[in-house]
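Read through the structure below, which is laid out as structure tokens, and then see the notes.
One protein chain omitted, others in place.
We call the chains A, B and C, going by the order they appear; numbering starts again at 1 in every chain.
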Amino acid sequence: MGELPPQVQNLAAQLQQVQQQLQLILTQKAQLESLIKEAKDALEELEKSDSDHAFKAVGNVLVKLKKDEVEKDLKEKIETYEVRKNMLERQENKLRERLADLQAKLKSAINVQAG
Amino acid sequence: MGELPPQVQNLAAQLQQVQQQLQLILTQKAQLESLIKEAKDALEELEKSDSDHAFKAVGNVLVKLKKDEVEKDLKEKIETYEVRKNMLERQENKLRERLADLQAKLKSAINVQAG
Amino acid sequence: MGELPPQVQNLAAQLQQVQQQLQLILTQKAQLESLIKEAKDALEELEKSDSDHAFKAVGNVLVKLKKDEVEKDLKEKIETYEVRKNMLERQENKLRERLADLQAKLKSAINVQAG
Partner (left out) sequence: MGELPPQVQNLAAQLQQVQQQLQLILTQKAQLESLIKEAKDALEELEKSDSDHAFKAVGNVLVKLKKDEVEKDLKEKIETYEVRKNMLERQENKLRERLADLQAKLKSAINVQAG
């Protein structure tokens, strides 16, 4: 087989680009999931605490805050992360559809070529 | 000497693969040992403490917990790590046996070749 | 087009060097801005605290200090960072001027060459 025809090359290039975009989205989603897990773990530990205070680390300073306040902060954080995660998942789904579409087109282009 | 015979090449490839698997196991084992050491160090420090409370950091939140609870947590963690470490050590031993076996086979294949 | 004339090569080399210096300045400025933000965030959290103490982490040691003292420390830190940031911005402006100057010279040198 000689050089690939321009149409096939073009589809393969698009496919690769979509795969890279998808990879980036999946990495960002994994980071958000890890932040959500961490915030939920913190809430779980706070429930076990018999103190009405907890500390929050900001840089190298640890600030004593009311437990309620820390819990409210964590819940807001989780909400923000969930919103961002949902946005990423919508993008992920669109990219997966586009990927399937490009793979089908590439397959049929290769079949035409080989037929 | 020309090209290596297929059998020798094949044994050498297997040997390399087993060495890589063993390297991975040893890295994971070292990580677990470091986590076990850290948890044991924390237990040791807790014994020196005259307070009946300690803090646990989860992300940037520090939660005040009863010392007993923190100690229980650490002991459970150590147990889990030890179980995983034992599993890795069983895999390590199997890989070391397989390595010795492959080295012996490779040696005798080279001797036949040279003889 | 054959080799670039020495004058053009020389201007291009200077341009690249100035761009690298500018990049370094911008990186250092971004680091300072992140430290300033962190210190301001800590001050903001301290304001929410109902305790007259806070902790400062130095290595793995957490020291209990009067809130006033921690706030004073943070304000001094911010001031120092702002001074350094201003110095960097003056350097940044000089480099941007030099960059524009070199770009103009390079452009006119290329035009003479092409004309």
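Here, a residue touches a chain if its C-beta (ideal position, glycine included) is under 8 Å from a C-beta of that chain, and two chains touch if they have at least 3 such contacts.
Small disclaimer: the values here were computed from a predicted structure and weren't measured.
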{"item": "Chain not shown, its touching partners among those shown", "value": "B, C"}
{"item": "Per the touch definition above, residue among B:18, B:39, B:95 or B:109 touching the missing chain", "value": "B:39"}
{"item": "Among C:66, C:90 or C:107, the residue in touch with the chain that has been omitted", "value": "C:66"}
{"item": "Residue, one of B:29, B:53 or B:66, that touches the chain absent here", "value": "B:53"}
{"item": "Positions on chain B contacted by the hidden chain, ascending", "value": "35, 38-39, 41-42, 45-46, 48-51, 53-58, 62, 70, 74"}
{"item": "For chain C, the residues touching the chain missing from this view", "value": "53, 55-66, 69"}
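One rule holds in what follows: only the chains that are shown with their structure count from here on.
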{"item": "Contact graph of the chains (line, ring, star, complete, other)", "value": "line"}
{"item": "Between chain B and its twin chain C, rotation from the CA superposition, multiple of 5 degrees", "value": "180"}
{"item": "Centre distance in Å when chain B and chain C are each reduced to the mean of their C-alpha atoms", "value": "43"}
{"item": "Two or more partner chains touched - positions in chain A", "value": "53, 55-58, 62"}
